[in-house]
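Okay, here's the structure, questions in a sec.
Removed from the display is one protein chain of the complex; every other protein chain stays in position.
Read from first to last, the chains carry the letters A and B; within each, the first residue is number 1.
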Amino acid sequence: METEPTEFNNPPRVGSFARTSTGLSDYQVKMVFIMPTMILLILMNIFPLLWSLVLSFYKYRVNRPDLPPEFIGFKNYVRLLSDPDMWGYFQTTAYFVVTAVSAQFLIGFGVALLLNREFRYKGLVTTLILLPMMLSPVIVGLFWRFLFKSDTSGLINYFLLPLLNFVQATPIPWTTDPKFAMVSIVIVDTWMWTPFMMLISLAGLSAIPKYLYEAADVDRASNWFKFRWITLPLVSPLLMIAILFRTMDAFKMFDIVYVLTREGGPGTATETVSMNLYKLAFRSFNTGKSCAMAYILLIVIVALSNIYVKYLNQLKREA
Amino acid sequence: MPTRRNFSYYLSRFSILLVVLIYLIPIYWIIVTSLKYGSDISAPFPKFFFKITFENYQKLFASKYFSQLLNSIIIGFTSTILAVGIGTLSAYAFSRFKIAGEDDLLFFILSTRMLPPIVVVIPIYLMYTVLKLRDTHFGLILLYTTFNLSFAVWLMKGFIDEIPKEYEDAALVDGYTRFQAFIKVVLPQASTGIAATAVFCLITAWNEFAFALVLTEVGGKAVTAPPSIVSATGKTGYDWGKVAAGTFIFLVPVAIFTFLVRKHLLRGVTFGAIKK
Partner (left out) sequence: MASVRLESITKCFDDKVALSQLDLEIEDQEFFVLLGHTGAGKTTTLRCIAGLEKLDQGDIYFDNQPMTELDPASRDVAFVFQSHILYPHLTAFENMAFPLWPRKLPEIEVKRRVQDVAEMLHIEHLLWRKPAQLSGGETQRVGLGRAMVRRPRVFLMDEPISNLDAKLRAEMRTEIKWRQKQLGITTLYVTHDQIEAMSMADRVAILDQGKIMQIGTPIEVYNQPANIFVAGFIGNPSMNLMTCRLSESNGEIYGQLIGHLQVALPETIARKGIAREEVWLGIHPENLVIHPQEEDNTIVVEVHNYEALGAETIVDVNLGLDETDQRVTMKCRIPPDQQVRVGQTVWLELQACSIFDRDTGQAIKSV
């Protein structure tokens, strides 16, 4: 029943081929595409985690293959949870997380307010400030150890010299004194991650429509009023995300402590949970106990990240 | 452009300059230190004017540093290609098909990344000890691939979600199979996203320390650059000139890549949660 239009010079009909199967079905494609991820995650995450779960009920040292694992039930867990030092490590971690994240938040938001205007080289300035968070934390930590040198040859102490002379103090032993070690870790982490807070704050700030401020100007609103009733409410959801991200990240911080204060020193002044776990597993090779501790930590993190992902999803739905 | 330059204008410019200085000085100091003689570095006060030398870089050449940098390159690139490849496939499936328990699966994928590296590495260490994968390129590649995979899935899902479904529908109607449509239509349009994701994975693998520290031996054959720089302590502590030189070489590619993905930084650091 074809009527050929003249323009087509009667081409052969190519569409009428009757193929019933054309390659993989959608279901097959879905499976083939997801499988590699699942296999890898099962092999590299689920399986080892199950293995270590089993080992957490044993007394076992991986560096002593001659000693067979000895089943001790929940003893590892009981010992860990009743160990006062353990709570100390959690406290150290909490102290670090709270101070570092608050500092990063306040400074980052401040810098974002500062940068949220037009000026020359804005793009360049922003990119330069953002660089530190892309660097390797351990390398950053290492180099700050150089800047923090405890005599006046350290750049930080050198800059502080006029101030130190004024209060008649000696150069500060940043990383080697229990009083200052945690402060120096907070400073380095803040230097590194303030850009992260700034980046997200800046995204929130630049998304606020200009006409809101113009309308407020017409109403002769004060700067504080505009900040309190326009800026803050509109950026706060993004700030929440930023704080949650940083909290999760700070909680597992390891690299900077490892290198800046030499594995949590001096003494245990900066020994965070991650650091302690590392020592337990790879310094004293208390493998069974370290597996138990890893599980305690895992439960804490999963609980935290669950709250966090729920919040993220809710935020996405609103966006 | 402001026409009236009042006090607050100068204050804001000055503050911006101050922030930039705080961020540039440590990086500047790395570069400068790498060009100093040892005696200038250990001088009682920091030296701002000094004689330039490439002695530190020469020392690096003589050491095993470059072979360790090569390890970083091999492991970084291979794991990135694998993670982005596998992750893009999954991201496509998550973006386009109905998957039972999709939210839970995505959460599971993400949670593997949320764990502290030390928690993850203990069981891996045990497994690798048995499988004799410790201090091998393959072992680190496998681990970095897994570690970056969750990130790649999340980020790529965001990018693929943004590609209109109509493009594939049109290809399906036009006689292409689903797989062909994926290759010919989705991949070319996702190319920017793929590139950005790859850069983030590469930087992560490049910078990674904890896994590399635990799973390689000091001076071993698969040691990457970060643990090698950190473990380069001499008898009298660090040779800071050499550390600075190694650090500088190590940081340059990161800086270049960061510059390349500056438009996607926000997305990258928030797992695609915030899109610009």
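Just so we're on the same page, a contact is a pair of C-beta atoms (placed from the backbone, for glycine too) under 8 Å apart; a residue touches a chain by one contact, two chains touch by 3 or more.
Bear in mind the structure is a predicted one, so any value in this text is a computation, not a measurement.
When the missing chain is restored to the complex, the residue among B:94, B:176 or B:209 that touches it is B:176. For subunit B, the residues touching the chain absent from view are 164, 166-167, 169-177, 180, 185, 188-189.
What we mean here is this: only the chains that are shown with their structure count from here on.
Subunit B has its Cα centroid 13 Å from the Cα centroid of subunit A. Taken in their complex, subunit B has these residues touching subunit A: 1, 12-13, 15-16, 19-20, 22-27, 29-30, 33, 42-46, 86-87, 89-90, 92-94, 97, 99, 103, 107-112, 114-120, 122-127, 129, 142-143, 145-146, 149-150, 153, 175, 177-180, 182, 203, 206-210, 213-214, 226-227, 229-230, 238, 240, 243-244, 247, 250-251, 254-255, 257-259, 262, 265-266, 269-270, 273-274, 276. On subunit A, the positions that touch subunit B within their shared complex are 15, 22-26, 29-30, 32-34, 36-37, 40-41, 44-45, 47-49, 51-52, 55, 62, 111, 114-115, 117-119, 123, 125-139, 142-147, 151-155, 158, 191, 195-196, 199-200, 203, 238, 241, 245, 248, 251-252, 254-255, 258-259, 273-274, 277-278, 281-282, 287, 290-291, 294, 297-298, 301-302, 305-306, 309, 312-313, 315-316.
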